[in-house]
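Structure first, then comments.
In this view, the complex is presented without one of its protein chains, the others remaining in place.
This part shows chain A:
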């Protein structure tokens, strides 16, 4: 079974929502483009998951269909809460049926509602869901969450760039081999999902490292 318990981080900024995912290193002969862990559910909602990739595929497919059915029945695009509740209800059904096992995934669902408010939700295999300002799922979720608790301040999410950097910093805490193994996606208000290319992620990583060095220099200057 292909188990993906790699780190996922979600950040809810003021005008932006960020999803960062640790990519596992791709085998030499494998085509990198087919390994995508951040999936768009609709123009304004996307999700990342940690757990069994195959289970995630089923859930994502059902969620995508539900997004369009909702638009067909009710003319409005889904709210992030609605689709989260749908996914959570789906997961719960599988915990209470004969002959089935629960979906083995936790998901981070981010997006903007019609009213322009950014949202971040997390669901788990039992079918519960909660809203978060910033969260992490995966094998070292605890470490990352502690980092976020310390560093998620109003300043940290004041601008879009700061929010993106916070997500990358959180991932760098636990990801080996740096920026090459990070996949990043953002949604800005009234704009569709944007996946970052490896180069763009590298730019941010370089900037973070530069800021770190400057901070250390300042510290050492002070101590002198």
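The definition used in the following text is that contacts are C-beta pairs under 8 Å (C-beta built on N, C-alpha and C of every residue); 3 or more make two chains touch, one makes a residue touch a chain; residues count from 1.
Rule of thumb we're sticking to: contacts and distances are computed from a predicted model.
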| item | value |
| --- | --- |
| Complex member absent from the view - protein name from UniProt, among "Proteasome subunit beta", "Nucleolar GTP-binding protein 1", "V-type proton ATPase subunit a" or "PLD3A protein" | "Proteasome subunit beta" |
| Chain not shown: contacting residue from A:79, A:92 or A:123 | A:79 |
| Hidden partner chain, residues of chain A it touches | 73-76, 79, 81-82, 114-115 |
